[in-house]
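Rather than the whole complex, this shows some of its chains in their spots.
Which chain is which? They are A, B and C, in the order written, and residues in each are numbered from 1.
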Amino acid sequence: MSKNPDGKQIKVGILGATGTVGQRFVTLLAKHPWFTIHVLGASSRSAGKPYTQAVMWKQTTPIPSVVRDMIVRECHPEHFTECAIIFSGLDADAAGEIESAFRNADLAIFSNAKNYRRDPSVPLIVPLVNDSHLSIIPQQQALQNPPLKKGFIVTNANCSTTGYVIPLRALERAFGPIESCLVTTMQAISGAGYPGVPSLDIIDNVVPYIGGEEEKMEWETLKILGGIADGDDGMKTFDMHARHPLRVSASCNRVPVIDGHTMCVSVRFQQRPPPSPQQVREALVAYTPEAQSIGCPSVPVHAIFVHEEPDRPQPRLDRYYQDGAGVSVGRVRQCPVLDIKFVVLANNVSIGAATSSIINAELAVLKGVVKVE
Amino acid sequence: MSKNPDGKQIKVGILGATGTVGQRFVTLLAKHPWFTIHVLGASSRSAGKPYTQAVMWKQTTPIPSVVRDMIVRECHPEHFTECAIIFSGLDADAAGEIESAFRNADLAIFSNAKNYRRDPSVPLIVPLVNDSHLSIIPQQQALQNPPLKKGFIVTNANCSTTGYVIPLRALERAFGPIESCLVTTMQAISGAGYPGVPSLDIIDNVVPYIGGEEEKMEWETLKILGGIADGDDGMKTFDMHARHPLRVSASCNRVPVIDGHTMCVSVRFQQRPPPSPQQVREALVAYTPEAQSIGCPSVPVHAIFVHEEPDRPQPRLDRYYQDGAGVSVGRVRQCPVLDIKFVVLANNVSIGAATSSIINAELAVLKGVVKVE
Amino acid sequence: MSKNPDGKQIKVGILGATGTVGQRFVTLLAKHPWFTIHVLGASSRSAGKPYTQAVMWKQTTPIPSVVRDMIVRECHPEHFTECAIIFSGLDADAAGEIESAFRNADLAIFSNAKNYRRDPSVPLIVPLVNDSHLSIIPQQQALQNPPLKKGFIVTNANCSTTGYVIPLRALERAFGPIESCLVTTMQAISGAGYPGVPSLDIIDNVVPYIGGEEEKMEWETLKILGGIADGDDGMKTFDMHARHPLRVSASCNRVPVIDGHTMCVSVRFQQRPPPSPQQVREALVAYTPEAQSIGCPSVPVHAIFVHEEPDRPQPRLDRYYQDGAGVSVGRVRQCPVLDIKFVVLANNVSIGAATSSIINAELAVLKGVVKVE
């Protein structure tokens, strides 16, 4: 197994450990080479109970033995002071206050919640795309009152955004700015958590609407694919892709699929003539994000797997490839309206949620943003 | 019930009567105010048997009593000479030869098969859109050798094309030419016939590919929405929307839905500034195709039903509205990349297949293209 | 349309009118030949709003025009005094108190809730089975304090029980007492109401457990199929099939089906030798419940439709036959362990819920139990 820089086990805590994303954190972290689950946090209803009694386990693998009898704690910072890293799988209605309190207690939080994604000092990081945005952390720490030494919040993106910005990033790296992007999603029910989507609403059905999702995709894409600008006042700001304006149009649909968001994407490049489908395919295959080159243990071998078969990727067949940590792209072809179109599949509960937070934390450790004692 | 021009019962035949589309023809025609099922045609395997024994009935209503004991015939013109109209639900591998033989026998065929859709003398008619294309029939008859008096072939469009060209037509009528259209479909399994899609391929899955479907949508749209040009040689030709070039990009997906194709559509108009979402909504509601104004009995009250709820249309809830003879549109809103985007739902087995052929035949009767004796 | 005894329109109210069962009551009663929807009752959250705004409509037909603008009332008896009949689609947590209050106000309630099913003075009526149990109503009225003239509660059975007691009753009428019955159900998600079963729990899955359902089936079957005994004290009691003890074993499963409960039933008769499969088939076809012979307008032509095809009934194909008011039976054959086994399909939202209450009310009108002024 890979070693972290100091060869030490790093203690981590999980907020919202009994929820859907929390269960996924538990499953992944129980076998992580660097991180050791030290505290499980959940609501007061669960606190004081062993994890097996507090949780309604919905994973297809059994509860890991290391957490079975661990007593669940309330989400108060005092229970987590020994943790170098806090993973948050909290729901949005709880995440705002709790994550703020944890940061105030000088703790480093990697959150899957949406609450701080639009905060101008919080990086919104898709680990295979824009880990360079970690450079805003010192400014975030300096802006707190009192300023922090170790505490901060890093968020990851919406599960739909995450999947499709990875190939977009690969294309921008290879061919320069994208000018327009039209994406239509077919999203899995697990993206809505548990109990989530009522079965009467989705069996034998498509729901062509997911509240707030289109706005999230259109906005988050700009923050993630944009750069960081240095202001005259010495302050860094996210530039929202402003130097090369990018228009994004998202149409989001819920379909009766358990895991895995499928997306039909069309893009138009600034570069004329645009790249050919074959050039696009090669650029996607060649894409190597920094998280791979610096050795994050949870990154997949193929950040982007490119299918040649005409009918792939498919969620049921491809979502668990590489444990869902990469994305699959297929059907790269010309678009008669924009330039190029293709299909993306991303596992919304892995790279689209918990796996992203974990790789973000690995990046932060390797780059020294998280201080491991 | 409405009367046909002459107040007579019109005898009709059905080719491929035991298949998926054929069963739908049987169901609809058994209760039709003008048409009487006179002959049922199927393969030699079925010929000679009563319909109830020949068919593997898969409709949710029982086999209509008028056809239960009708003896199925082979698809030879001599069995159908008394029929003023032939409806064809044949598979593509049989339709080519059989429909040609029937036309040669001076019979009027309304076909759901794809074989003659690209024929330059065969109209491809979506009944709520381009019934004016029936004007090519005399030329089609004149071109046969020997020329025909009554026989011809009219085809209807692919089930996906049918659904979305209805609102496109409404928009072009109100706002002038559309310049670009990007459509992503989520298509029902019944669109593939029976046995069609294996359950192992589609439960808990999306298949982002349907062979030939994208090409059909991109090509058929131009023939349907285009006009008919009169050549210097006196010959009419389909102009393929050439005076105002229209670019169409289709991405077709199969989803685990039984009936009803859902489509996310974005359009760009030539007209600047483009119409607002509210103007688009009003134009869709106001759209009245000729089939309504001249009194076809199978047309719906609302050619296009516009939903105001944010999460409609949905296939399971809306596909059977008006017996599936109209289309539903919802979520009309601005598109950040093109001008306007919206969601269309069309019942692929009704307006997308048998119902279209039947309304086409009603139009042909009312316009005197079919000669009823 | 059929006339009620006095040829008058009968005003009815609906409790829980915005819920799943309530929507079904609305749909059916809006087109009922005798009953006119006069008041819609729901929670205080809905009261004061027009029905279209209060309801989250989930039926596949539009909201009937007669109720669209009707103002929803709270479930207080004073709003319902003009109603000769009250249909209750209330949830169990509300039904207990409200239905009692309505009865105290001398109103006649036909309830789909479970609360009073085990009450020794309340009949539990499956309309195609044991309408004779209406004879307990005078005793129920006399037992109230003060005694009632018109008010009472009639309940219908659990949706699973309803479906399979109809063929059981037909068999007992033809062949005498059944001694043992083993039933395994595959129940639709709509049986759990809305939002009901989370999609993550049931897509690509079977849940072999429905809380309390097996106990309900085992107990309700005895009350329904049993008779009424006259005690020495002049009091009537339900005999729970005690003269011929009947053992029932139910195993209840939830499956990913929208509507329609499928049940595999095995029975052992007291009569030796037992009837043959063919005799059983004939007895099922011949079964004519009193609700048919006295002319209830909502009863189906076939109380029990017997399929000959080896693979029927199936919920998707057969649940809407006769508007779901009858039951389908198929695969009648010998059971190597008990005597005879067969498959039953019952539409849980029609005969299993609202339709049963409505036919019960029709029976009560025709028998003079409901006083129509």
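Keep in mind that, in the parts below, contacts are C-beta pairs under 8 Å (C-beta built on N, C-alpha and C of every residue); 3 or more make two chains touch, one makes a residue touch a chain.
Because the structure is predicted, anything quoted here is derived from the model rather than measured.
Shown here are 3 copies of a single protein sequence; counted across the entire complex in this file, the number of copies is 4.
We take it that only the chains that are shown with their structure count from here on.
When the CA atoms of subunit B are superposed on those of subunit C, the rotation angle is 180 degrees to the nearest 5. Measuring from the average of all protein CA coordinates, the nearest chain centre is that of B. In terms of their C-alpha centroids, the spacing between subunit A and subunit B amounts to 44 Å.
Between the Cα centres of subunit B and subunit C there is a gap of 42 Å.
Per-chain CA centroids place subunit A at a distance of 49 Å from subunit C.
Multi-chain contact residues, meaning those touching two or more other chains, occur in subunit B at positions 203-204, 258, 316-317.
On subunit A, the positions that touch subunit C within their shared complex are 58, 189-190, 194-204, 256, 258. Residues 58-62, 203-204, 258, 316-318, 320-321 of subunit C are the ones that touch subunit B when the two sit in their complex. Subunit A contributes residues 180-182, 184, 186, 203-209, 211, 218, 247-249, 251, 253, 255-258, 262, 264, 266, 310-317, 330-331, 335-338, 341, 343 to its touches with subunit B in the complex.
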